[in-house]
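Quick one: structure below, then a few questions.
Only one protein chain is missing from this complex, and each of the others stays in its spot.
Coming up: subunit A.
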Amino acid sequence: MLKFIHAGDVHLGNPFTGLSQHLRTDFQAAIQKATFTALDRLVETAIVEKVDLVLFPGDLFHGSDNSALIQERLLQAFRKLDQADIWVAVSFGNHDFQQSQLAHPTWPDHVMVFDAKVETKEIMVRSGDRVSLTGFSYSDRFQRQSALPDFPVKDSQLEDYHLGLYHGAIGQNGEAYAAFNLDEMVAKGYDYWALGHIHIRQVLHENPMVAYSGNLQGLNRNETGPKGFYLVSDEAGLGLQAEFRSVAPVVWENLAIADCPDLATLQEELSARDFNETTLLSIQLTGTVGQELRENDSWGLLLEKLQQSCPSSAKYWPIKVDLVKPTEADVKPVQLPADVALDEAIAATVNAENIGQLLSEQVPIEVRDYFYSKAGQEDLQSRLQRLIAERDPNEN
């Protein structure tokens, strides 16, 4: 019998990104400690459920840039688990690869840390079963070589369970994040593969289970819905089965509201909804959108007004409001000559060189990097498109 927790991509202490500085105070507080709260909940579950071990397959930390608080909270979590006689297995991923070289407090004896080389650790759990764990830590931001070939095949004579910890993604050798082949992974004969790196919870293979638990706490508005970890057990006698446990104290949600006539109605609709956890809300207004909303949107005031009218007791906080145009035709600027290739012009203009000429070294590197990135340039492209589309022809 074996019971354990699989929690990939904890990103402990990582701030939420994409939020404005104009955030309600209580949300600010909840957000600041969200990853810690999620970890505490994990530890609590581990103790209540009397699991044998907890697996952290990479990106337990967000990066090298961590603090005394982060170290302390993690240490406390490890100590609690240690006191409850629960093993902890940690491998570092592409975000926290430097942690293996950085100093940290002395972790309890029950904490096993994987080296850069693939290695197998053997423990005996409460039931007396022998459990082998194989994993590795990143030694650089990118791991272009698959680590899978170095993982040994399970030896059923010597071990009752064999678990794999792997931080990476399916792909071809040479890709950035220790790309692996699923069939090869399954062929190792392991009882469970605890994957990390992908923040979206997903099961790649059943029996044996190969799964991403997703991240413990959503950190931006692309990471929506409940977040948490897998509680894995073979108590049901069907092999190791994973059950998702939601622990994220703050949830990012997308919400589409159709045919909203005005701000008051929008506020009513939001207030009528039930939010279990503190929720950061991205709202899409679809269908026919009332004039008041459209006007406020065009003046750039819609979100601000929605936030101002948000009741102080509300468990949600609107972070984005978009008016979704019903058809592509609406996006096309009608004023432009039909043969003007706007998309091509935008694509040709939005490039690192042009952007670089407009920025200076004073601009924070994070911001510059964003605009040099594909995501940032796509953002600029869509903004240009929207700006041109929404030009008032009578303006000039």
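In this section, contacts are C-beta pairs under 8 Å (C-beta built on N, C-alpha and C of every residue); 3 or more make two chains touch, one makes a residue touch a chain; residues count from 1.
Here is the rule we go by: contacts and distances are computed from a predicted model.
**Student:** Can you match the unshown chain of the complex to its UniProt protein name from these: "Lipoprotein", "Beta-ureidopropionase", "ABC transmembrane type-1 domain-containing protein" or "YhaN AAA domain-containing protein"?
**Tutor:** The UniProt record for the chain left out of view names it "YhaN AAA domain-containing protein".
**Student:** Given the contact definition stated above, which residue among A:28, A:83, A:101 or A:288 touches the chain not shown here?
**Tutor:** A:28
**Student:** If I consider the whole complex, including the chain that's not displayed, which of A:17, A:145 or A:202 touches that chain?
**Tutor:** In the complete complex, the chain left out is touched by residue A:17.
**Student:** What subunit A residues would touch the chain not displayed?
**Tutor:** Considering the whole complex, subunit A reaches the absent chain at 13, 15-21, 23, 28, 31-33, 36, 65-69, 71-73, 75, 103-106, 336-337, 339-342, 344-346, 348-350, 354-355, 358-360, 362-364, 366-367, 370-371, 376, 379-380, 383-384, 387-388, 391, 395-396.
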